[in-house]
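Structure in structure tokens, see below.
Note that one protein chain is taken out, while the other chains of the complex remain in position.
Showing chain A:
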Amino acid sequence: MTLRQAQDDALRQAQDGASITEAPKPGGAMRQARGGRSAYDGSGWTPPSWVRIVAPVVVGLVILLLWILVVDVLAIAPRALPSPIAILEQIADHNDIILEDMAITARNALIGLALGAIVAILLGALASAFGPIDGMLAPLVSAIAVVPIVAITPILNTMFGASSQFGRVAVAAIASFVPVFVNVLRGLRQTRPVHRDVLRSAGANGWQTFRVLTLPTAVPYLMTGLRIASSIAVIAALVAEYFGGPADGIGTAIATYAKSGRAALAFAYVAGGIAIGLAFFLVTSLLERIATRRKPV
């Protein structure tokens, strides 16, 4: 037990900060983002929910106005910072090619996330079922967790050739593997003693116990891992494009247009990247929320 906790801790520290493992809470990230908690939660004053929606919008508008003021009205911005209006124009003019590149990056991120998650789930299940495998995997995962994924990206890109997307997919897969693995492994160890007693007294065999109890208990943790991994996968797939591979995708376009002085178009692509990240986050948050909707009793 203590050994395992130590391993978990090591993994957590390796991934700088606690963001990689979060205990799933009923309601999940979405609920908190939408302000679903009660007004009284013991931590002092909580703003009513409309304030929590309106406030970020107001902040965003203020920043946008300042931006327009600096670039368009005062004209004191460097050339690399285009006007928001110019960015919007670029988005409108080039939405077809932006969407095409978004599809490529999103596809890489999604396949990478799926691959990383599948391997993480399988290895997590193995590690939780067999102690020795856990002992073998833990240092390996810690090692993967501390490798700066950017460092091996050029190598992977070269390994799979300049015309293949697979280097990028592999980068996204490796990056999303760690948070999913750590959370799945945690989740598989969360079964409550009284539930284990219930199944044991019903004469359930090992496989039945896994299917009926261990797996459903772990699903909310898996979803939390997926939510964390989804943003990482998008970032990894996009950044991987800066280091070679085919001449497509959001990252490639941003690099190309930034270098050739078409800053507004580069920013239009940045907006595309944000849209992908947002979509991944919203979908996985929704899944997490569905998985955590039943409070433990």
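The rule is short, and it goes like this: contacts are C-beta pairs under 8 Å (C-beta built on N, C-alpha and C of every residue); 3 or more make two chains touch, one makes a residue touch a chain; residues count from 1.
Keep in mind that, in the parts below, contacts and distances are computed from a predicted model.
Looking at the choices "Phosphonate C-P lyase system protein PhnK", "ABC transporter ATP-binding protein", "Citrate utilization protein B" or "Xanthine dehydrogenase family protein", the name in the UniProt record of the chain not drawn here is "ABC transporter ATP-binding protein". When the whole complex is considered, the residue among A:47, A:60 or A:296 that touches the unshown chain is A:296.
Of the options A:213, A:239, A:270 or A:286, the residue whose C-beta touches the omitted chain is A:213. Within the complete assembly, residues 192, 194-195, 197-204, 208, 212-213, 216, 294-297 of chain A touch the chain that is not shown.
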